[in-house]
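Complex shown without one protein chain; remaining protein chains in place.
Should a chain be cited, it is by its letter among A, B and C, assigned in written order, with residues numbered from 1 in that chain.
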Amino acid sequence: MKKVLALALALIMVFALCACGSSSSSAPAASSSTASSSGDANPVVKIGVFEPQSGDNGAGGKQEVLGMQYANVLTPTVEIGGQVYDVELVYADNASSNDKAPTAAQTLISSGVSLVLGSYGSGVSIAAGDTFASAGVPAIGVTCTNPQVTSDCDVYFRICFLDPFQGTVLANFAKNELGATKAYCLAKQGDDYSGGLCNYFIEAFGADNCVYEQFPEGTSDYSTYITNAQNQECDVFFSPVSTEAAAQIIAKADTQALGMPILAGDTWDSNVILNAAKGTDVNICVTTFYQEGADAEFDAGIKEWINGDATALANNGGNDELAAVTVMGFDAYYVALEALKAAGSTDPADVLAVLPSVTYNGVTGAIAFDDIGDALRDSAFVKECNTETGVWDFVTVATVG
Amino acid sequence: MSLVRTVLPYIISGISVGGQYALIAIGYTMVYGILRLINFAHGDVFMVAGLMMVYLTASLPLYISIPLMIILTVLIGFTIERVAYKPLRTAPRMSVMISAIGVSYLLQNLALYITGGLNKNYPAIPWISDRITVLGMETTRVTVITPFLTILLVVALVFLINHTKIGMAMRAVSVDFETSQLMGIKINNVISATFIIGTFLAAVGSVLYFTNYPGVVPTSGAMPGLKAFVAAVFGGIGSIPGAVIGAFIIGICESIIKGLDTILIVNGAITEQIGLATFSDAFTFILLIVILVFKPTGLFGEKTTDKV
Amino acid sequence: MIENKNRKSAWIAFVIVLLFLALVIVLDQIIKPTDKMYMLLTVLQKGSVYALAAVSMNLLNGYTGLFSLGHAGFMLIGAYTYAIFTIPSTARDTVYQYYDAAIRISFPEIFSGALGGFGTVLGVALAVILAGLMAALLAYLIGLPVLRLKSDYLAIATLGFAEIIRAVFQWSKLGPVTNGSNLLKSFARTSTFKLNLGGSTVSLSTFVPVLIATISITVIVLIVNSTYGRAFKAIRDDEVAAEAMGINLAKHKMISFVTSSFFAGVAGATMAMVLSIAQANNFKSAMTYEILLMVVLGGIGSISGSVIGAMLFISASEWWLRGLDSGSFLGINAPGVFRNGFRLVVFSVAIMIVVLFFRKGIMGEKELPDLFRKRKKAPVKEAAE
Partner (left out) sequence: MSEERKQVLKVENVTMQFGGVVAVNDLNLEVNEGEIVAIIGPNGAGKTTAFNVITGVYAPTNGRVYFDGKCIVENFPHGKMKKLYKGENAGAYSHATEPTPDALTKMGMARTFQNIRLWKSMTVFDNVLIAKHLKRTSNLFSAAFRGNRKEEQAQREEVLKLLEIVGLTDVKDELATSLPYGKQRRLEIARALATQPKLLLLDEPAAGMNPQETQELTHFIGEIRDQFGVTILLIEHHMDLVMDISDRIYVLDFGKLIAQGVPAEIQSNEKVIDAYLGVVDDAENP
């Protein structure tokens, strides 16, 4: 009797909590969805989506997936070796965590994917590289910018620019455009993305003029870091951290009157940042892959799709402001299709063999790989947050001479 | 820049976070005083309180959602005690502690499920999250309010414990569990009351804490919870003023350590960053171990002896 | 007579273990990473890591009654020691991309230079043992102040030490050794464990972790059944009586703590080779809690229980219950309910039910062989007393 009572109470507790949560964001994308609408049984080719759906980078990962899903809606089939295949996206959540990444990668491999896209965040890609390599399954990094992703792993390719490039662009921008002489750099401990980017920024900016600090995982108090930057009289606040942390940093920068521009990398090109910055007096500049408006037709199409799909809208943070990572995800999908076509087979080994020579002209520009598998990209967009309207204003296209 | 001017922001921020830890620490110290149980789930109840606020404000106005959130949190605290700790009252202490860890695991996983593992932004509560200027520094009003509100609540609580019947019963139970039972004190009511007070304070603490640091994730409660427990041990477990003082000390120290590199550089003690901020969390535990080794009863704790 | 019986069952156990290891080798060859069944090997690899971690925690928490929550810290030390000493010299500079690596010794390289393939194995084995020793050394230093503390104070103090260890390993000033808070990789890992036998490659990626776990657990079983194991149990059951019967509490608690940490270090090293990365950030107190829950699931005070608990925990969370997270489970398709994180909710509810209603766990204090043995005690005899 007691046990029954206890169980009942436990259930009530669970329900109480669930009820609170039911009004929340709707479910993230289901694990696998076949885009094929036709009833005839085309054979299926699987593309793995190795992205964070939870954890620190969960929001960014979801936005990146959106691009792939939209592309999958537009082009649900691919012709490989004369046979039309339905493309199925298979998802695995790496939970933004390096220790969960290898297992997530393994689930994709075991489910028979021909190649893998992702991930948002470099650490998980580095961590999973070995798993992909030992299975011989090729992976295309979408926005993982740390050099180590491809340098150590033969099966990893990527379509984005690299941290040494992005760090230098940002450092030059800080020095030349913002006129900064002393920079405060903030990274997350153990995070290869922010750590790597800060490192290359400091290299380009000059180590003597930089204050570099790292905050531990699970930090909630960013006000001290703002105070640190103020106390050390820096001119620019460089914090290419996850959007979760970013939103809080922006809030604190506002309440504590930071008094210097905030600079960040491609992850900050997200509506999370825009929402956080709207109505504040914080000056934010980012470098990114894509400038909204560059391809009007594409913009209109994807916005319509996002607005028409409640799940997609929720995953995009509730509005249709495009994140660069979404566009990158979109292009990555087509690069994958090109590779499948060129391989003429769904065997990962064949795909891997042809990948180095695959090229594609995407929304974010022409994509081709160099000999270590990195994208040949030499330009980045710099954008500034308009805190009144809550949109990005284009500043300049930056290259490294 | 003068030393005071440099250090002051850290101290103010430390006092504020210390006050928030204090509100959590009271729950730990009261429960430990009575049940001799480290309620590992307490920090997670604090997180759940934050999360409920996020969801409640999505559809309800603040003047309804705040009281409703507090009531629901108290209810959860009460339920956890009844479901997870009461059946184990005669079991070894290790079992109860394991049950507490299990509850903590469950709450975190539930939160993970509900939020989808994503960061939830805490709603901005008007007035207390307004930006104000104190001693020439920009900050939010909540920073200033927290220590006063904490002390007010603690005074009320001490009054409750010293001058009401239930308070007297609590003190009796914490001194001797069995004897109080024999004297006709309804142990279960006292324990429930303890949990209700503890979770009430944690719920209030969550409003202040998350207004200050507005991101709620499933693990948000774990660290503040542990730190609050350390504060309770530091002050002498079972002692409410001890827990509060311990919490303020931990809050201030932690905040200063995060800025220690900067303080030292600005004052010319060192020339480059040495990464001391890495130890901001670890410092709490260093403090804990020092106190456990040199004064296991804490600052205000009473000595107990084992009977052979 | 009793001895003979014990010896016989020991032999049976030995043969069963050998057969199991042989089976693992065979599975290692026939299941390829792209097969669906590869999850079985993943589970075996991770499961053996956690089984070892759980058993070593059980030695301390279950057998000696010392409630310590510092396991993740010792595993961290093991993982880092192992990783640092097995990174090949060619990869070292890429791994330490922001630092100038201070330790440039790679055991497998040193020994493979002189001894070839066997040298690699020896190097890996030495690194694993060193990993355990480093954890044990640190446990000794930590044990001096904290082992005097009583139950829950001990728990919180060891938990604190684990957090301190984690912070130290993430400190940027130690970057040349630990690579700061960044991950270590490219060291000897399971996917590189291969044997070349007359042209054909024999994969050992599952065999190695399983073997390490098997050997370590066997040693723990031997310790538990020795006079020291009995002394540990005496301390758990009644400290005062144990002390009065001449058991030096401080010494025996320390022995148990150091031994347990040694194997936690070995488990950490094995975890590093299975995950192919090592990063301090992953060794949080949540890991300790998970291991503790495995121990509870299997039964506190039962070695085979811990192994079963760990294997069950890992296979459920990594494999069987995956469907709960991804839309459909057992043919029920409900993406609204079965979404990310539901698996863990179901899992934690199940664990709470075990904690509350089946407090003894799966095995209680029994061991697997006990189940096959007939209970000698007849009810009649009890009545006669």
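Quick note on the criterion: contacts are C-beta pairs under 8 Å (C-beta built on N, C-alpha and C of every residue); 3 or more make two chains touch, one makes a residue touch a chain.
Everything numeric in this text was worked out from a predicted model, so none of it was measured.
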Hidden partner chain, touching residue among C:Leu40, C:Val177, C:Leu249 or C:Leu368: C:Leu249
Selected residue (touches chain absent from view) among C:Thr81, C:Ser112, C:Thr192 or C:Thr259: C:Thr259
Those residues of chain C which, in the complete complex, touch the missing chain: 3, 219, 222-223, 226-228, 230-231, 233-234, 236-238, 240-249, 255, 259, 301, 365, 376-377, 382, 385
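Keep this in mind: only the chains that are shown with their structure count from here on.
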Chain-level touch network, classified as line, ring, star, complete or other: complete
Distance between chain centroids, defined by C-alpha means - chain A, chain B (Å): 35
Distance between chain centroids, defined by C-alpha means - chain B, chain C (Å): 33
Overlap residues in chain C, where contacts from two or more other chains coincide: 167, 170, 172, 181, 339-341, 345, 349, 352, 356
Numbers and ranges of chain A residues touching at least 2 other chains: 6, 10, 14, 27-28, 53-54, 189, 214, 216
Residue numbers on chain A that touch chain B, as the complex places them: 2, 6, 9-10, 12-14, 16-18, 20-21, 23-25, 27-28, 53-56, 58-59, 62, 95, 189, 211-216, 218, 220-225, 227-228, 231-232, 244-245, 247-248, 251, 254-257
Residues on chain B engaged by chain C in the complex (per definition of touch): 36-38, 83-84, 87-88, 91, 93-95, 97-99, 101-106, 109-110, 112-114, 116-117, 219, 222, 226, 229-230, 233, 273-275, 278-279, 281-282, 284-286, 288-289, 292-293, 296, 308
Complex contact set, residues of chain C against chain B: 61, 65, 67, 145-146, 148-149, 151-153, 155-157, 159-161, 163-164, 166-168, 170-173, 181, 240, 285-286, 289-290, 292-293, 296, 300, 339-342, 344-345, 347-349, 351-352, 355-356, 359
